[in-house]
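Worksheet for the structure shown next.
Yeah, one chain of the complex is gone here, protein chain that is, but the others are all in their spots.
Up next, chain A:
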Amino acid sequence: MRTAFINQLIQEARNNPSIFLIVGDLGFSVVEPFAEEFPDRFLNAGVAEQNMTGIAAGLAIEGYTVFTYSIGNFPTLRCMEQIRYDVCYHNLNVKIVAVGGGYAYGPLGASHHATEELGMLRTIPNLIVCAPGDPIETRAVTSAIIKHTGPCYLRLGKAGEPIVHQNELEIGIGKMLPVIEGKETAILSTGAMLKYTYDYIEDNKLKWGLYSFPFIKPLDLEGLKIIAENYRKIITIEEHQKSSGFGSAILEGYNDLEESKKISKRPEIKRIAIPDQFVSVAGKQEYLRKLYKIKL
């Protein structure tokens, strides 16, 4: 995903002179092509994420479309107040990019597990929250958030995620993507859970539907309404704490749809997510997902 992201960013930057990339001293063997091609629009801010985010706000005030880039919790939790107050309160054109979403950096431990940031970030006004599911979604979402003037958060996996979608996509802000049309049960997946979920349905020859949600905020309420009309049961799956994450957002969305009488009855909803715990054992992403039953 990170390769898909940087390639898309480079492509967009060739036609858009406002794009500026700041890294927090991370991105080895990823960001170099951007730095080489656009030295005037690249900055390594050092291991100083609060300053990095403040600088991004300052550059955005002066008209740049600024991307900040680092691992998991560093460009997000470490500088949450700069995101909230400098970037989002001023509604500035800053895109925060974290690689290593969920347990992507599994063996590196809790410091490198980004498993709470979706919930924290989606409470902040003006901020768009994205977690694409594969490299094709990553390219489409990167392009969409560049077209959108305002703050965005982009959660990426790492390198080498398999492709799920067959063809290149265009996606508008806040839209979900139908992947498999089915009946009775629909899986709603966000971020890098997409491939696992897709394979599970295919391998077990299930008749379930699969919908990828690269946008957690704003949530595709129209899409949720259509899903509710066609399925009795919904399962949400995410590599994030159960509290306040993607599944919570879906519950809120269905509650609001029911309250505003846009659906007559909310479907049965099961949430698969991390059960309010930290990981303190080593383990690859697949191992840690199984450990916390992030599986169907």
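One rule holds in what follows: a residue touches a chain if its C-beta (ideal position, glycine included) is under 8 Å from a C-beta of that chain, and two chains touch if they have at least 3 such contacts; residues count from 1.
Please note the rule applied: contacts and distances are computed from a predicted model.
Per its UniProt entry, the chain excluded from the display bears the name "Transketolase", taken from "Transketolase", "DNA polymerase-3 subunit epsilon", "Chemotaxis protein CheW" or "AtuA-like ferredoxin-fold domain-containing protein". The residue from A:10, A:61, A:180 or A:291 that touches the chain not shown here is A:61.
Which of A:85, A:200 or A:287 touches the hidden chain is settled by the complete complex: it is A:85. Touch with the hidden chain on the side of chain A covers residues 40-41, 43, 45-46, 48, 50-64, 81-82, 85-86, 89-90.
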